[in-house]
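Missing here: one protein chain of the complex. Every other protein chain is in place.
Right, chain A next:
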Amino acid sequence: MEAKDMNVDSQVLKSESPSGLRILWRELVKDKLALFSLIFLILITAFVFGISWILNQDEIVRVDLFAINEPPSDEFILGTDYGGRDVFGQLIIGTRNSLTIGFLVTLFSGIIGIVFGVVSGYFGGHIDNIMMRILDFFFILPFIMLVIVFVSLVPSYNTFTFSLIMTLFSWMGIARLIRSKALQEKELDYAKASKTLGSSDISIIFKQVLPNITSLIIVTMTLNLAANIGLESGLSFLGFGLPENTPSLGTLLSYATNPQTLEHRWWIWMPAALLILLLMLAVRNVGEALRRATDARQRRG
């Protein structure tokens, strides 16, 4: 038996099936733009997280009145802002903060949305009805206004608490999507079969149904990531995001509200604006390729 076991185990690699993840990957490789975007994203992420490890945030955000609004030079690669702070350093740390918030919000809202949606869809009936009305309630709340109120209420916040506030109002979209898919999946015979085989509802939800909607989850979360990065930048730009001593791409961009800065000191806001654009485009490219991969008719790979 042991020998047979070994024999069988060695065949695992050969009989690998085109699973969902593999299809996603193949589509990414086929779509050169998406592949390029993914590499760009990975490099940027590795770069900002690596460099910010060395950089000292307090030093960068310290006001230096002798070096106000300096254009790019050898000392300051991207010049300084109106407080004499190094723009390049702020850009690195800001990108890191923006990305962190984007990732955290996507992750948290993803977890809440998936659990909420899959439970609601699986049980259906009254439970679904009640849960969906709760969701509708969150949906009609004016998101931007409430985040602004929360930010003004909470005395001190950092990237983590800010992510939590944003999460509170951004889990509904994914929850609704997952619910509709779970409603379909639970009607399939394999879910019913699991029930007759004695599996509990919880184990059917998470072990049987969830693996069948992973590709949908990956796609939605990727596309959400782009939206969340944009949202964070927007809020910071309006002055309701992170405080000035915690730079983000949005705070850098908000310097451009000063006409002087906008017209004569491009080095302060231009790099941040470009980076936001590139990051969102890159994430979107990847997300779109993944979305295409889930639909066999649109696939290229």
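Note that in this section a residue touches a chain if its C-beta (ideal position, glycine included) is under 8 Å from a C-beta of that chain, and two chains touch if they have at least 3 such contacts; residues count from 1.
Criterion: contacts and distances are computed from a predicted model.
S.K.: Refer to UniProt and select, among "RNA polymerase sigma-70 factor (ECF subfamily)", "Glucose-6-phosphate 1-dehydrogenase", "ABC transporter ATP-binding protein" or "Phenylacetate-CoA oxygenase subunit PaaJ", the name of the complex member that is left out.
M.R.: Answer from the UniProt record of the missing subunit chain: "ABC transporter ATP-binding protein".
S.K.: Of the residues A:Asn212, A:Asn258 or A:Thr294, which one touches the chain left out of the display?
M.R.: Answer from the full complex: A:Asn212 touches the omitted chain.
S.K.: Given that one chain is not shown, which residue among A:Asp58, A:Asp74 or A:Asp189 touches it?
M.R.: For the chain that is not drawn, the touching residue is A:Asp189.
S.K.: From the list A:Thr45, A:Ser180 or A:Ser199, pick the residue that touches the absent chain.
M.R.: In the complete complex, the chain left out is touched by residue A:Ser199.
S.K.: On chain A, where is the contact patch with the chain that was removed from view?
M.R.: Per the touch rule, chain A residues meeting the hidden chain are 1, 4-5, 8-9, 11-12, 15, 17, 19-20, 188-190, 192-199, 208, 211-212.
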